[in-house]
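Just passing along the structure, written as structure tokens.
Here the complex is missing a single protein chain, while all its other protein chains stay put.
Lettered A and B in written order, each chain numbered from 1.
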Amino acid sequence: MTGHYLVLSAILFTIGGVGVLIRRNAIVIFMCVELMLNATNLAFVSFSRMHGTLDGQIIAFFVMVVAAAEVVVGLAIIMAIFRSRKSSSVDDANLLKY
Amino acid sequence: MSGVVAAGAHQTGESVIFWVLAVASVAAALGMILVRKVVYSALLLAVVMLSLAVFYAVNEAPFLAFVQVIVYTGAVLMLFLFVVMVVGVSSTESMVETIRGQRVAAAVAGIAFVALLILGFGHATLPATTGLKDANAAGGNVLGLARLIFTKYVFAFEVTSALLITAALGAMVLAHRERITPKPTQRQLSEARIRSDRVSPLPPPGTYARHNAVDMPALLPDGTVSELSVSPVIARRRGGTHEDLHGELPEVAAKHEATTLRAVVERQVEVDSKVEEKEK
Partner (left out) sequence: MTPGIIAAADIPAPHLEYGRLAPILIVLGAASVGVLIEAFAPREYRYWAQVQVALLGLVGAFAWTIALSMSGTPHHVAAMGAIGIDGPTLFIQGTILVLALLSLLLVAERRHEASPFTAQASSVPGSAEERESLVAGITQTEVFPLLLFAVGGMLIFPAANDLLTMFVALEVLSLPLYLLCGLARRRRLLSQEAAVKYFLLGAFSSAFFLYGTALLYGYAGSVRLSDISAAISKQAGGEPLLLAGVALLSVGLLFKMGAVPFHVWKPDVYQGAPTAITALMASCTLVSAVGGILRVFYVGFETLRWDWRPMMWAVAILTMLVGAIVAITQTDVKRMLAYSSVAHGGFLLTGVIATNKAGLSGTLFYLAAYGFTTVGAFAVITMVRDAGGEAGHLSRWAGLGKREPLLAGTFALFLLAFAGIPLTSGFTGKFAVFQAAVAGGATPLVIVGVLSSAIAAFFYVRVIVLMFFSDPAADGPAVVFSPTSTAAVAVGALVTVVLGVIPGPALHLAQSAANQLFVR
């Protein structure tokens, strides 16, 4: 079954990646990144079962901790820019370019 | 808990769970990146996360399954929902492409990427699944995880504390407002109120028989709309042109209310005069 889970995780990871590329709301983009991290965790957990070691589960656990911290910082930054521009679209964040 | 899903006996059960939830999670993930409303995206992400929790349980990771539900779906996703609610629950995204062909290009790149990975997995000779029976045997899954966290990965575990402090500090920096002017006292507030134009309370919103929304302005005795009756926060949220429950503009709705009210009052007057006539 490991192969099945791997394919599923690859599909979910790719959907998340495509979402990051096509969406323009910063919150949705960030949710797509979370989807990618979740897909990664699925791969870790199924590899963990395949190898018969718990290391993969530990890594998945760490990823959740890191993701929780990242969400706090990320949403704080997104809220800050939303409050100053009344928009969370990354298209409106276009002062820096060239 | 680890005995619940033994490898051999539940193979068919596992594939049923897999196929049902795999289809569900991929559909939800696709929906998440395609729907316009941000709230729907968040809820569809919750579907994916909960399916993954079941996968973890099936993959002999019961502890992670619970952490996934409690931490990921329960805390992280709720934080997302809070922010979505602050930004505006009805916020949708315009789906007009700013860079032409970007979406098609992204989709093509995505399909190529996933095809490459799956082809790779197909060619990779994965070793036979060992299963976690042995690893989970001594004291169970949680004890096995604890053993690793506090020995092999103890340094990473300690360093995550720096991460959590950073997160708390960062949220404080970006969200906490320090009071620069002293807080006005009750006395100052009341004095300011007396000196202001309006001493009496503000008029309540127009909660009539047909409408009970707080964003419906009240009518003044002369039939005009009272701007003061709607909280400025709500008026701003709706961009000033808040529609009423029946999809009309506020002016139209208010006029409608006024005619209804007038009709009712006139009818009452009519009835009253008839009663008076009868009494005579």
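Keep this in mind: contacts are C-beta pairs under 8 Å (C-beta built on N, C-alpha and C of every residue); 3 or more make two chains touch, one makes a residue touch a chain.
If you're wondering where the values come from, they're calculated on a predicted model, not measured in any experiment.
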Problem set entry | Per the touch definition above, residue among B:Ala115, B:Leu169, B:Ala192 or B:Val214 touching the missing chain | B:Leu169
Exercise. Which one touches the absent chain: B:Ala124, B:Leu202 or B:Val269?
Worked result: B:Ala124
Exercise. Which residues does chain B use to touch the chain missing from this display?
Worked result: 116-117, 119-121, 123-127, 138-140, 143, 146-147, 150-156, 159-160, 162-163, 165-167, 169-170, 172-178, 180-181
For this session: Mind listing the chain A residues that contact the chain we can't see here?
Result: 6, 9, 13, 16-17, 20, 26, 29-30, 33, 36-37, 39-40, 43-44, 47, 50-51, 53, 55-56, 58-59, 62-63, 66, 69-70, 73-74, 76-78, 80-81, 83-85, 90, 93, 95-98
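Here, only the chains that are shown with their structure count from here on.
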Exercise. In angstrom, rounded to a whole number, how far apart do the mean CA points of chain A and chain B lie?
Worked result: 17
For this session: Note which residues of chain B are touching chain A in the complex, please.
Result: 11, 14-15, 18, 22, 25-26, 29-30, 32-33, 38, 41-42, 45, 48-49, 52, 55-56, 59-61, 63-64, 67-68, 71-72, 75-76, 79-80, 83-84, 86-87, 91, 93-94, 98, 102-103, 106-107, 109-111, 113-114, 117-118, 121-122, 126-127, 129-132, 134-136, 141, 144-145, 148-149, 152-153, 156-157, 160, 163-164, 166-168, 170-171, 174-175
Problem set entry | Partner chain B, residues of chain A touching it in the complex | 1-8, 10-12, 14-19, 21-25, 27-28, 30-32, 34-35, 38, 41-42, 45-46, 48-55, 57-58, 60-62, 64-73, 75-80, 82, 88-89, 91
